[in-house]
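As C-alpha cells, the structure follows; a few thoughts come after it.
Shown here: the complex without one of its protein chains, the others still in place.
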Amino acid sequence: MIFLAVLIIPVVLSLIILMVKRARALAIIHSLGYAAILLVSLVLLYRTTVLAEPVVISDLFLLDGLSLFFVLVISLVGFASSMYSIGYISQDVQDGRFSSSKARMYYLLFNFFLLSMYLVVSLNNLGFVWVCIEMTTLVSALLVGFYRTKQSVEAAWKYIIICSVGIILALLGIILFSYAMSLAGGPKSLNWTDLFAMAGKLDKNILKIAFIFILVGYGTKAGLAPMHTWLPDAHSQAVAPISALLSGVLLKTAVYAIIRFGLVVNKGLGSSEYFSHLMVGFGLVSLAVAAGLILVQKDLKRLLAYSSIEHIGVISVGLGIGGPIASLGVLLHVLNHALTKSLMFFGAGNIVKRYDRHNMRMIHGVIQSMPFTGILFLLGTFAITGFPPFSIFMSELLIIIAGFLKGSYVVIGFLLFFLVVVFSAIINHFSPMLFGRAPKDLPKYSEPLSEKLAFLFLLALVVGLSIALPWLVRDGIIAAGEILKGI
Amino acid sequence: MKIILIFSQFCLLVVLAPLVSGFIAKIKNNLRMRRGAAVCQPYYNLRKFFVKGEVISDAASWIFRATPFVVLAATLTALFLAPAVIAANPAVLAGEFLAIIFILALGRFFLALAGLDAGSSFGGMGSSREMFISSLAEPAACLAVFALFLQPGTTNPELLGMINGLRLANIFAALGLFMVIIAETSRLPIDNQETHLELTMIHEAMILEYSGRSLALIELAAYLKQLLWFMLLGQILFPATVSYSAGFIPLAVTSLFFLAKIFVIAGIVGVVEILIAKMRLFRVMDYFGFAIVMGILAIVAAIMGI
Amino acid sequence: MPSLIYSVGYLKGQFSRRRIMLLNVLGFLFIVSMAAVVTAGNTIFFLIVWELMSLLSFFLVIFEHEHEQSVTAAKIYIVMTHIGTAFIIAAFMLMYRYSGSFAFETIRSLSPAMPQPIRNLVFIFLLVGFGTKAGIVPLHIWLPYAHPQAPSHISSMMSGVMIKTAIYGIIRFIIYILGVNVGWWGILILALAVISCLVGVIYALMEHDLKKLLAYHSVENIGIILLGVGMSMLFYSMNLRYLAVFSLIAGLYHLINHAIFKGLLFLGAGSVYKAIGTRDMEKMGGLIKTMPWTAGFFLLGAMAISGLPPFNGFVSEWLTLQAFFLGGLNSSGNLKLFLGLGAAALAFTGGLAAACFVKAFGITFLALPRSKQAQQAKEAPVSMILAMGILAVLVIIFGLAAVPIIKVLALVAGYATSIDIKDMTFSLNNFVLSLQPAQEAFLSPGLIAFGLLIFGAGAVAAYFLFNRPKVSRYKTWDCGYYKLDSRNEYTATGFSKPFRLAFSFFLFPYKRTQKIRESFYHVKSFSYETHTTPVFKKYFYEPLLGLVFKTAGIMRKIQPGSIHLYIGYIFLTVLSLIIFMGKF
Partner (left out) sequence: MGTIIVLGIIIATYLMVVAKRVTALVRSFAIQSFFLFLYTLVIARREGNVELYIVSGLLFFFKVILIPHFINRIARKIKVNENLGLFLNVQLSLFFALVCTYASWAFSRMVVPAQDPTMAIALTAAFTVILVGMFLMIFRMKALSQTVGLLVMENGVFLVASSIAGGMPFFVELAIFLDILLSVIILNIFVYRINKMFTHVDAAKLNKLKG
C-alpha cells in the first residue's frame, strides 16, 4: 500500500511547516517532499499499467490506471510549482507583498490543496469524491484570495459561489445515481466499483438525467462553457504557482470525475452516443467561447485562463470522439496541457511581477529585458498553440486522427478552425509583448535558480514527450484503450 | 556552297535594310506631294553619323557604351535566324520565332537601360514608354504566333506560313502581327520617327543622348529590325523559299518575289503612316487591345479550321 | 528524387550564408528542416518538419525584432502559414481515413480507391494549404511582408527555396500520390497561376522598395512554375503523356532557375541595402560606378529573370511557352483558346517583368546618385561578391547547358508523373534542343550566345575599324537649360506611371498632394506622392478580420462580471439540457 505515502507526505509536510521556522529551508524541504511523491506516483503507474499488477480496490480507494495517471499528473505539476514557489514566494516576502508567517500559511494551504486533489482521484466512494472536490474549492478559494486585493477577493467570492452551486448540482446527480442503484436493488453504497458493476441494470432514463446534473456540476469545476465564468477571474488573481495548479490540475480532477461517471453511463446505456454528443457539444461551445474571448483579451493571465478553457474543450471533444486513439490523445492532452500551461503561468508570473501590470498592451520587449523567461515563454507559446516539436501538437493530432477515423468531419473541422483562430489571436497578442524594445526604467531582475530549474524541468518534459511519443504510440494506444475502456 | 549562299544572302539583307526605310520615307513624301529626300538618304545618314565625332554624357556608365554593340548584335542574330530566300537555313537550328522575339527583347532591354543611364528625363521618359508599349505588344504577338502555330504545329518561322492557300486564321494573325510591327518599328500611330517633340517621341527619346558612331550602330540596328519584321510578315502571308540547289533561275525568281514582298509591305506601312495621326500614349492600350482581339479571332478561326 | 532539385537551393543557401559574418545556427537548422521536408517519407513526419520549417523561418523573419514592422510581418506570416497547415492536416487525415496509412507509397497505391468527391476535397485542401506557403494569389498576402524583413541571405533562401518546398508538396501529393484524374484540377491551377503571374508582376512594378519588389516577383515566378505544373496535370488527365512530362520539366526548370537568380537578386539587393542603408529606390542611383561588381551581378540576375537570352530564365520561359503551344496543338475546342490566352498572359508577364527590371536596375544603379548615402556607397566585401559570383556562374551555366539538365529533369518528371520516359526524346544532337522529332522547332542557347558574341565582336570591330573615333565627354544635353542634376532624373514612380494608369482599374491609385504656400502666388513647397490600393488586403482580408473581431467583441459581452448572471447561465444550461434530453 505504498500509495498511502502519496497521502501521508503532504500531511507530514504540513506538520513540518508548522514546526520549521526558517522559510528557505521550509520551502526546499517542501519541494523535496513533492519530488518524493513524484517518484512514488511514477512507480505506482508503472506497476499498474506496464507490469499490469492487480488494481487496488477497497471500499476506500480505487487505484486503477486512470486514477494513477491523474495522480502522476498532479504530482508532476505539484512538484514543478512547489519548486517554482521557492523563489516566487520568497521574492513576494522580500517585496513585502505579504509577511513570512503568511508565506507559511501559503505552504500549508498548498499542501491541503494537493492532498484534497490526491483524494479526489484516488477515492472509490463517490460521495467522498464529491466532498473532496468541494474541499479543493474551499482551499483554493483561500489561495485565490491570498493577496487580499479587491480583485482577488471578488474573484475568490465568484469562484467559491459558482463552483459550490455547480457542485451541489453534481451532488444531486450522485443521489440520483444511488436512487437508480436502489431501484435496481443494488447495495446501498456509493462506491464507483459497485455502481460500475450494476451499471447494466440501472434505469436508463434516470441515468441520463443524473448524468446531466453530473456534467453540469463537475463541468462547472472543469471550466466547460457556459459554466466557465469563474475560471478567468480565479486564474488571473491567484498566486502564480497556484494558477498553474488550478488550470493544470484542478480542472483535470473534475474531468476525471466526469470520466468516471461517463464510464458508468456508457455501460448503462449500452452505447456511448449520449455521452459523446454531450461532450462534443460542450467541447465545441467551450472552444468557441475561448477563441472569441482570447481574440479580444487584454489581460495576460486571463488570456492564459481562456486558453485553459480552450484546451478543456479539446479534451472533452476528444472524450466525445472516443476510441483507443482518442483516449490516448485525451490522456496525453491532459498531461501536456498541465505541463505546458504551468510553464506559461510561471512565465506570466515572472513577467507580471517584473512589469507590475497585467495588460499586455502595456508590456514590451520581454525577451530583451528578461531573456530566460522571455525565450521560455516564447517556446511555451508555440507549445500551447500546438506546434511541433512540442507535445500538445501530438495529442491534438491524435484526437484529430481519431475524429477523422470516426468520420465526424464537421466536429474536427470546427476544432481545427477554432485552434487556428486561437493560435492567431495568441500570436497576435504575444509577439508585440515579447519582442520589441524594453522600457528603460525597469528594475534589474534575474530569475532565481529554483525557478529556472522548474522551467527547464517542464520544458524538458514537454519536448521529451513529443520526441518519445512515436516509439511509445502503439503501446500507449493499447494502454489508454485499457484505461478508458468504454469511453 | 550552301553556307556561302546563306552568308551572301545575309550580307545582302544587311545592305538592303536601310533602303527599306528610305523607300518608306520616299513613298510618304510623294503621297504628301513633296519631293523629299533621296531613297538612299539612310545610307548618307549612317555615313554622316559614322564619320562624326561622339559626345558621351559624363553621367553615363559602361552600360551606355556597350548598348550599341549589344543592340546591333542582338538584331543581327535575330535576323540571322529569320528565313529569307534560301530554304532550310541551318541557323534556324539555333532558334525559332519565339527565340527571335526574345532576342529582340534583349536589345530593347539594353536600349531602355541606356536611356536611363544618361540621367536626362527625356531618356527616362523614352525608356519608360518603350517598355510599356513593348510589354503590351508581347501578348498580341504571342497570340498571333499561337494562331499561326496551330496548323504546322511548329514555331519554326520557315514552316510557320507553310499552308495551302491563304486561310482566314492567318489573315487575322497577320493583321495582329502587322499592328505589332507598327509598334515595334516605332511608326505612326504609336511613335513618330520624324519628330523630336518630347511629348511624342519614344524611340528617339531613348537614343537622344547618342551621337557619332554609336548612333550609327543603333540606327542600323533599327533598320535591320524593321527589315526582319517585314520578312517575317511576308513569310507568314506568302511563304516562298527555295532550296539552294534549285539552280539560278528559281533562286532569282524567289529573290525577286522576296523583294517584292518586302517593298509591298513597306509601301503599305508608308501609306498607313500618312493616313493615321499619332495616338495619345494611353490610347495605345486600346490599339493593342484591338491587336489582341485579332489574335483571339485568329485562334477561333483556326479552331473552326477556316 | 525531387530533393535533387533542391540541393541546388541548398548550395545557394550555403553561399549566401557565407555572405554575412554571423553564421547563425537558425539559418542552418532552417536549411536542415527544408531538407527534411523534401525527404520526408510519411505524412506525420512531413507535417512535423513542415511546421518546424515554418517556426524557424518565423524566427528568422523576426530576427531583427526591434523593428516594429518586422514583428508585424512575422505575425502575418506565421498566421497565414498556420492556416495553410490546418488545411494540409485535414487533407492528410482524409488520405489517412481512406488509405489507413501515413506512408507515402501506401497512400499512393490506395489513393485511386478514394471516392471522387473526397479526392476533389483533398485536392482543394492541399492546394489551399500549399498555395498559402507558395504565395499564390490571393494567399500571397504574407509574402511581400515577410521576405523583405528577413536578413537578405535569409530572404534569398525563403524566396529561393522555402516557397519551392510548397511546390514540392503540390507535385508530391497531388501529382505523385493522389494522381490526377480530372481535368479541372489542372485548369484551376493554371487559372490561379496566370492570376498570380499578372498580379505579382503588376504589384512589383508599382513597388519602390527593392526587396519588396523582388518579393512580388517571387509571387510572379511561382505563378510561372505553377503554369508548368498545372499544364502537366491537365495533360496528364488528357492522357497526353509526353506533354505532361514536358511541361513538368518546364516547371521544374523554372523552379531551379528562380532559386538561382532570385537568390542572386536578393543578395544584390542586400549588399545595396548594406551599402546605403535604405531599400527605397528613389534614394539610390549611380551605384554602378561605386559598386561595379554588385551592379554587374544584379544586371545578370535582372536579365535572367526577365527571360533574356542566353540566360537560364530564357530557357525555362521558352519551354513553358512551347508547352502551351504544343498543348494547344494537341487539345481541341475551347481548351485551345484557353491555352492560347495562357501563353499570351505568360508573354505579357515576361514583358512586364522586363519593364520592371529595367526600372529596378536603371533607377538603382544608373545615372546620378539621388541621395547622400548613394554618393558615398562602398562596394560590398569580397565574401558577398564571391557568393553572388557563384550564383552568377550558375545563371550562365543553367542557360547554356540546358540539354543535360533537361535530361535529368526528364527523369525527375517521369518519376513524379510515373510515366515511362524511355521512348521519349527531349533533345537531338549535342547542343540543339527540340521537342518532337516530327515537328522540329529548335532552340540552342549555346548557338544564340555564340551568334551574339560573333556579331557583337563584329559591331565592335566596325566601331573601331576605321580611324579612331574622337570621343568627348560632356554633361548631358539640357536643352540649353541650367545644369541638370539628379533631381531632373526620371524617378521610379515616373517610370511606372504609364503602367499605373494602364492598370488603374485594378490598382486604384490615389495621390496625396500638399502645398505649403507663402502667398497666393508663391508656393513654398509642394509635395506629391501616389499610392496604390492593395486590393486583396483592403477588400478581402480586412473585412474578414473586422467580422471576426466584431463577433468576438459581441462574445465579450457574455462575461460582464455579474455573478448572478453567471449562476443564471448554469441554471439555464441545466434547464435546457433536461428539456432537450431526448435529442442527445
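Read from first to last, the chains carry the letters A, B and C; within each, the first residue is number 1.
Basically, a residue touches a chain if its C-beta (ideal position, glycine included) is under 8 Å from a C-beta of that chain, and two chains touch if they have at least 3 such contacts.
Because the structure is a prediction, the values reported are computed rather than measured.
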Contact list for the unshown chain, restricted to visible chains: A, C
Omitted-chain contact residue, chosen from A:R104, A:K158 or A:K252: A:K158
Contact with the hidden chain (one of A:F98, A:F128 or A:F417): A:F128
Contact with the hidden chain (one of A:V55, A:L142 or A:A184): A:L142
Absent chain, residues of chain A that touch it: 125, 127-128, 130-131, 134-135, 138, 141-142, 145, 148, 150-151, 153-158, 160-161, 164-165, 168, 171-172, 175-176, 178-179, 182, 188-190, 205-206, 209, 232-233, 236-237, 293, 296-299, 302
Where the missing chain touches chain C, by residue: 556, 559-564, 567-568, 571, 578
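Methods note: only the chains that are shown with their structure count from here on.
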Euclidean distance of C-alpha centroids - chain B vs chain C, Å: 33
Distance from the mean Cα position of chain B to that of chain A, given in whole angstrom: 78
Multi-partner residues of chain A (each touching 2 or more other chains): none
Contact set on chain C toward chain A in their complex: 44, 47-48, 51-52, 55, 62, 65-66, 68, 71, 74-75, 78-79, 82-83, 86, 89-90, 93-94, 96-97, 548-549, 551-553, 555-556, 558-559, 563, 566-567, 569-570, 573-574, 577-578, 581, 584
Chain C to chain B touching residues, read off their complex: 286, 288-289, 299, 303, 306-309, 314, 317-318, 321-322, 324-326, 328-329, 332-333, 336-337, 340-341, 343-348, 350-352, 354-355, 357-359, 361-363, 365-368, 432, 438-444, 447-448, 450-456, 458-460, 462-463, 466, 469-478, 484, 486, 488-490, 494-499, 501-502
Of all residues in chain A, those that touch chain C in their complex: 157-158, 161-162, 165-166, 169, 208-209, 212-213, 215-216, 220, 226-227, 229-230, 232, 273-274, 277-278, 281, 288-289, 291-293, 295-296, 367, 382, 387-389, 393, 397, 400-401, 404-405, 407, 412-413, 416-417, 419-421, 423-424, 427-428, 431-432, 435-437, 470
